[in-house]
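Got a structure for you, questions after.
Omission of a single protein chain aside, the complex is shown with its protein chains in their original locations.
Take a look at chain A:
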């Protein structure tokens, strides 16, 4: 099967203060046309770096794509020149950012910020670009777009600004939209609106979405497939149902357990004890081993290989080895998306 985007063995290193921080360590991912892939994991697991690597926006120096390929429609974006990459960004692949309060230029009218990409990639005249900008504002649900197109970001609320950011990202009908924690900085009520908007737009435009988040509620809302990242590696991937109902990796168990539940009997929040590994000196074995309640001797020594659990699900864990003891997932795993 031909994938729209295929990441092969991607590693990203940051050279900071004499140390090499290996933010992403050999990950492979596929994204198909029109689907939504969620990359989940806690802070520092390498999610955002992965998305920046796809966009070619790793700041260099200090960052660098050490190995791997990012194949977009079969062509390796890592090998693209700066100029070639500029033609991809905003046109074929675009991005929504976490904090709409800072993602817009405060001194430029929002209409102009939307028009920039249109003028660059679609060679529209100023007049046509402005009309298209008004259409886009309408599309993302901003009332009175003819008037608001000439306003500045500070005249918009947070949710409205995120709609503008989405309008900018969708201006040139990209094939892939990378949403880096698109709802993290928003109020819960606004979050739902933005998620609805994204789902609706995806149905209309058929854009594939890479959703970067640590919020499993958002994942359940939007994604069809999920990749769980930890310590710069993908520890488990599968369809939404597989990850939520039949997770195999203890880290996925931990993530699911730590989701607060409406009907839970305890009033305590479950957390995964410990902190993520120091990636300037990454562990030899499984990165989750020090925090894993089921860790064995082998876990700290050797990185487990992926075990194929189904055509779509695989996980990297020694527990899945035939020699390992049988461990059942904890009963605290809540099923998302039902609240």
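Just so it is clear, a contact is a pair of C-beta atoms (placed from the backbone, for glycine too) under 8 Å apart; a residue touches a chain by one contact, two chains touch by 3 or more; residues count from 1.
Just so it is clear, contacts and distances are computed from a predicted model.
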- Out of "Succinate dehydrogenase cytochrome b subunit", "Oligopeptide transport system permease protein", "Acyl carrier protein" or "NADH-quinone oxidoreductase subunit K", what name does the UniProt record list for the absent chain? "Oligopeptide transport system permease protein"
- Of A:20, A:64 or A:116, the residue touching the omitted chain is A:116
- Task: Specify the residue from the set A:57, A:78, A:270 or A:324 that touches the hidden chain.
- Result: A:57
- Out of A:24, A:88, A:218 or A:234, only one touches the absent chain, namely A:88
- Selected residue (touches chain absent from view) among A:97, A:230, A:253 or A:288: A:97
- Identified contact with the non-displayed chain, of A:81, A:107 or A:123: A:107
- Note on the structure: Where chain A meets the left-out chain, the residues are 55, 57, 82-83, 86-91, 94-95, 97, 99, 102-108, 113, 116-117, 120-121, 151-152, 154-155, 165, 168-169, 171
